[in-house]
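With one protein chain held back, the other chains of the complex are shown just where they sit.
Showing subunit A:
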Amino acid sequence: MTSRGTPSRFLRSVLQNGVGRYVCQLKRISIVFSKKAQSSLGARDFIEEGVVDYANKNPGTVVYVSPQPCRVPKIVAEYLNGNVREETITSKTSQQISELLTKLTNQSGLEIIHIRKPFHTDSPSIQGLWHPFTNRPLSIGPIRGFSMHDF
């Protein structure tokens, strides 16, 4: 089997999320932006308008708002499985930032790398997986080469 240079994983969920109850996997976001810089304009608008609504809609996520002198405003999202994702929001509008936040909220926290198969099942077969002996009458002996008198 050839292997590609980039890492890949299988489709899975953290802790069988959704089988029992659905737990939002985003545990905290920190919005780091500057009070005066141009690139944080969208971030400042979002803090004025949308962040309180977002925090009320997602009570399971802690929102930290941190104005500090920085060139590049960013959102740091921490997930329940320990992964931390940083997204830069330089020169994004308030609308784009809220869309980005909904995207981060709906993610599971697993790495965004190539997924080998877009499906996964724990019970792949009900009647049993096929193997060469399935549906072969027992009167035929062990598997041998092709011989004419079988037909």
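In this text, contacts are C-beta pairs under 8 Å (C-beta built on N, C-alpha and C of every residue); 3 or more make two chains touch, one makes a residue touch a chain; residues count from 1.
Note that in this section contacts and distances are computed from a predicted model.
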Listed names "Large ribosomal subunit protein mL44", "Hemoglobin subunit beta-like", "Regulator of G-protein signaling 11" or "Centromere protein S", with the criterion being the UniProt name of the chain not displayed: "Large ribosomal subunit protein mL44"
Residue of A:Thr6, A:Gln38 or A:Gln127 in touch with the missing chain, whole complex considered: A:Gln127
Hidden partner interface residues of subunit A, rising order: 14-16, 19-21, 23-24, 27-28, 30, 59-62, 64, 66, 69, 76, 80-82, 122-123, 125-128, 132-133, 136, 138, 142-143
